[in-house]
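All protein chains but one are shown at their positions in the complex.
Note that the chains are named A and B in the order they appear, and that numbering of residues resets to 1 at the start of each chain.
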Amino acid sequence: MDFNLSKKYEMARTLFKEFAENEVKPLAQDVDETETFPLETIKKMARYGFLGIPVPKEYGGQGCDILTYALCVEELAKVCGTTAVIVSAHTSLCIDPIMTYGTREQKEKYLPALASGEKLGAFGLTEPGAGTDAQGQQTKAVLDGDEWVLNGSKIFITNGKYADVYVIIAVTGVVEKRGKEVKEISAFIVDKETPGFTFGTKEKKMGIRGSATYELIFTDCRIPKENLLGMKGKGFGIAMHTLDGGRIGIASQALGLAEGALERTIDYVKERKQFGRTISQFQNSQFQLADMAAKTKAAQLLVYRAALAKDQGGAYGVEAATAKLYASETAMEVTTKAVQLHGGYGFIREYDVERMMRDAKITEIYEGTSEVQRMVISADLLK
Amino acid sequence: MKIVVCIKQVPDTKGGVQFNPDGTLNRGAMLAIMNPDDKAGLEAALRLKDSHGAEVTVLTMGLPKATEVLTEAMAMGADKAILVTDRILGGADTWATSTTLAGALRNLEYDLIITGRQAIDGDTAQVGPQISEHLGIPVISYAQNIDLDGDYIVVQRQFEDRYHVLKAKMPCLITALAELNEPRYMTPGGIFDAQDAEITTFTRDNLIDVDDADLGLKGSPTKIARASDKVRKGSGEQVNLDPEAAVAYILKKLTDKHVI
Partner (left out) sequence: MNSEEYKGVYVFAQQVDNKIDGVALELLGKARSLARDLNTETAAVLLGHDVEKLADKLAAYGADKIIIVDHPELKEYKTEPYTHALAAVINKFKPEIMLVGATAIGRDLGPTVSARVKTGLTADCTQLDIGDFPIKKMANKVQKHNQLLMTRPAFGGNTIATIACPDNRPQMATVRPGVMQKIDKITHPNAEIIKYDPGFEKNNKYVEIMDIVKSISDTVDIMDANILVSGGRGIGGPQNFHVLHQLAEVLGGEVSCSRAVVDAGWKPKDLQVGQTGKTVRPNVYFAIGISGAIQHVAGMEEADIIIAINKDETAPIFEVADYGIVGDYSKIVPMLTEKLGLLSAAEA
């Protein structure tokens, strides 16, 4: 078992790291401060294929794999949590379900544009009354002739308003299952300019402030019946599969935040002097850094393991949940400690760790809260 | 159209310089990178590939480790890669290097040869023009813009206070400055493809029309008499004062040093 990544992954990491340092890092503070969606960065990333990393070449993607994609999100997150989640949501939550469940026509219609970054993707599952309880869906889709008519709303949608292609989960009916009446849930592809599809509030957030988090509103929104994604009634399964992949992306984001915070802190403690020495010379600092490093390294291995599991084609839901749970909690812990080790400066916005701590919090919540991840892991243990 | 770009793997003496605690150069810490001027030359070639469908071959003379920059070049979009390596070639100065590269180039078909103006380790800026001399083709240095016009190349050639617009019939050689353009990044797909791509190796036997007497250390007219790494002078004083005190401090220093 070789824990080293092979040369092509190291080269990919060099690419992502260089891009992140040169193109993303200089803007990170401002993106956060002004809550600006980094459109220019997205255009640049698109040019280099970062928005279609695991998409096969025949669909205009880079023909790489999930591990390469994870490295991209990781390196981006080291300098900017916002930029990382934009790539993650686009790739895992929109491209992946279309690639997995789409018909040939749907794939040909949407994947090239998404992979090239010409169009940005998003995913709408969460509703005001349906967070962890995803079954609490109320958005409805009713078949009327050749069209599905959507009514309802989604909230907290990443890449909202900027995305051109949305994978939307909605209730298409009621079915009987084991003597009970349960919702029939299906998945749909909705294009931005569709009449009846509007956007509501842009959320003001604690962290990843440059990420566009919007409410989606469907008012008699008519989409062609060809836009049903996968089989009718299979939407919940599609959503769960999508979130499994999304967890790898978020775990990578959390990993990058932890690593970035750790790096900054190491630099800081080597420079900062108190009591006539650098604070790196105090054992308290040293021990804390050791703990931070050990946990971050463990998170990294879990993330790569999950990515490889998905690449290998078998089941990977538990691996993804484990990586997401551990990486996000590590990110929160490491960034908090990073701020503490920076002392007063850690609280000042000019110092990156302040933003990293605020960015880290959401990784414990979205795409399945840590509680949900625990449910997934324990269900697998106790089956 | 066929373009050959000569590139070199060099230690990152510009961005990655680190010093040991005693102020001496820490050579081991320097990463190996593609020479910046060469990267700009490669980018110029790739732009001609984008606009005119040119085929781009990258060529480097070096130790086997130098294949790293060839792989990087292919991940950026170069079509073919050639490594020129042989023990007899080691220790070469610019004459010997340019002789070697010319010998390798004689194997290839080319309309345009692009080299970087200078490498950040040797810093001599000679190999490009010397190659053109060996091959008997025109050379245009300091290219700040490159355009094609049929069989001709039209280049803006930079001088200190002006530029010339030069027209040369191909084949010819151009040397590129890092300021010529912003080189592109690799792409993830390019990296994956480059891993499997074949790199051709040339040894001394592949070099055409060269004499052993002109190769390697033995073939180098210039010889190093002495070399020493610079020891960084220690920093001077550093103060943190409010503006008024800072001004007084500066004035005192300027007076002490007889500037004012």
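Throughout what follows, a residue touches a chain if its C-beta (ideal position, glycine included) is under 8 Å from a C-beta of that chain, and two chains touch if they have at least 3 such contacts.
All values derive from a computational prediction rather than experimental measurement.
Q: Could you tell me which shown chains are touched by the chain that is not displayed?
A: B
Q: Check the options B:51, B:203 or B:222 and report the residue that touches the missing chain.
A: The missing chain is touched by B:222.
Q: Which residue among B:142, B:185 or B:202 touches the omitted chain?
A: B:142
Q: So which of B:5, B:178 or B:207 would be touching the chain we can't see?
A: Reading the full complex, the residue touching the unseen chain is B:178.
Q: Please give every residue of chain B in contact with the chain that is not shown.
A: Listed in rising order, the touching residues are 11, 13-15, 17, 25, 93-95, 98, 117-118, 120-130, 132-134, 136-142, 154, 156, 158-169, 172, 177-179, 220-230, 232-233, 235-244, 246-247, 249-251, 253-254, 257, 259-260.
In this section, only the chains that are shown with their structure count from here on.
Q: In angstrom, rounded to a whole number, how far apart do the mean CA points of chain A and chain B lie?
A: Between these chains, centre-to-centre, one finds 40 Å.
Q: List the residues on chain A that touch chain B in their complex, please.
A: So the residues of chain A in touch with chain B come to 7-8, 11-12, 15, 18-19, 48-50, 53, 57, 61-64, 68, 72.
Q: Please name which positions on chain B make contact with chain A in the complex.
A: Touching chain A: residues 71-72, 75, 184-189, 191-192, 194-195 of chain B.
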